[in-house]
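Got a structure for you, written out below as structure tokens; questions coming shortly.
Partial view: only certain chains, each at its native spot in the assembly.
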Amino acid sequence: MERSPSSEDGFRVSLANFDGPFDLLISLISKHEMDITEVSLAAVTSEFITFLRDLDGTAELDAASEFLVVAATLLDMKIVGLLPTGEYADADDVAVLEARDMLFARLLQYRAFKEISVWFSQRIERESARHPRAVRLEDKFRERTPELVWTTSIEDFHTLALYALAPREIPFVGLEHLHAPLVSVREQAAIVISMIRSAPMTFRQIIAGADQRGVIVARFLAILELYRQSAVAFEQIEPLGELTVRWSAETWNDENLVTLGAEYGS
Amino acid sequence: MEAELERQLEAILMVADEPQSVVSLATVLERPVTEVKAAIARLVADFDGVAGTVQRGFELREVGGGWRIYVRESYDELVRDVVLSQNSTKLSQPALETLAVIAYKQPVTRSQVSGIRAVNVDTVIRTLVGRGLITEVGTEPETGAILYGTTDLLLTNLGVDSLDQLPPVSELLDDGSAGFDDVH
């Protein structure tokens, strides 16, 4: 697969077992020449954040996107390690293996679409130089166009104007989440419990009202913690599909909450 | 070489919206006016089928000092049916949005509208002019670009007497047009 030419001055990582461009790391992982479980996500992330600080606008957005795909998958794998294993040690191993396959799958998929996007870009550019016949209709034909039936109210028209005149934002990788106000995992756990206690909810529903990224993260961590305490169960029909969270605690009292999330500082 | 000139002419005439004068065609093609005139005459004969060729469903006609390709008259009835069946009684979403932009930004040029909408608006503007919802209101002094504005028909459709009665868009948007250039 062709690589972007950003390797030279792009994002580099220095780990105990690897030193070189991020690109190369990904190549090795996707060629199965390096064990993904050996890669420290925390180290890669902190280097990446350092790298982001010197990022030049949207120039390195490509690198950032690929990093996010890998990081999200690595995170999935680390979560497997966080979850309770009990007597199902083998199942845990299986999960790690599955997660690794998932990483390859996602990477390949992401790469495929990236390559296709190059084709899209070239085709659109080439096609935009072409000239289709699109000329003003002769008056004698224009008279035959069916009468216009106007159905737009002035309010709708105003809304359309607001929409059409709104500046288009440039997509970017935001860093504001790094400075988000502190959110209590324990507090969010209490909210989540109140939500799902009577009926199962999807993760999407659980975070629907959250207006800050920190709240979403805290609810996510809270659910992980509750799972650790066997208070909730998950159901996910397909990869990346809807995740349903069900209250499954047989015994639960609010004292459990006190210790919950202690390792997150709140 | 002469045949090539005819091919160049038909390429231009196939996409030209306005009738093309012989002089301007000669300028673009960098050929003498007499040569271009002769080539046009051959092309007319070619499309008309008088040169041992097929009579086409289109023809090359001189109108208002310029040449343009038109539907051959004998096919007018057929084409009327097509026009009737293909044109909707409603404006498309892109057309409505473009109309809204023109209503609030008028007088405005095609390229300014295109800059705000981030897409080519040529076809849509043609439709809106054809529908009598916008009209040419002048030209921009520096560039000579056509300025468009809305018509009374739009006001009637919206049920207002004047543009002042349109609900205002926020002040932020007023200098928005300047910011748009930076965004893209």
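Here the chain labels run A and B in written order, and each chain numbers its own residues starting at 1.
Keep in mind that, in the parts below, a residue touches a chain if its C-beta (ideal position, glycine included) is under 8 Å from a C-beta of that chain, and two chains touch if they have at least 3 such contacts.
Bear in mind the structure is a predicted one, so any value in this text is a computation, not a measurement.
Q: State, as a formula, how the whole complex in this structure file is made up of the labelled chain kinds.
A: The complex described by this file is made up as A x1, B x2.
Keep this in mind: only the chains that are shown with their structure count from here on.
Q: Go ahead and note the Å separation of the Cα centroids belonging to chain A and chain B.
A: One centre to the other, that is 44 Å.
Q: Quick one: in the complex, what on chain A touches chain B?
A: These residues of chain A touch chain B: 131-138, 140-142, 144-155, 157-158, 160-170.
Q: Spell out the part of chain B that touches chain A in their complex, as residue ranges.
A: Residue list for chain B touching chain A: 14-18, 70-71, 76, 79-80, 83-84, 87-91, 96-98, 100-101, 103-105, 116-118, 122-123, 126, 130-131, 157-160, 166-167, 169-170, 173, 176, 179-180, 183-184.
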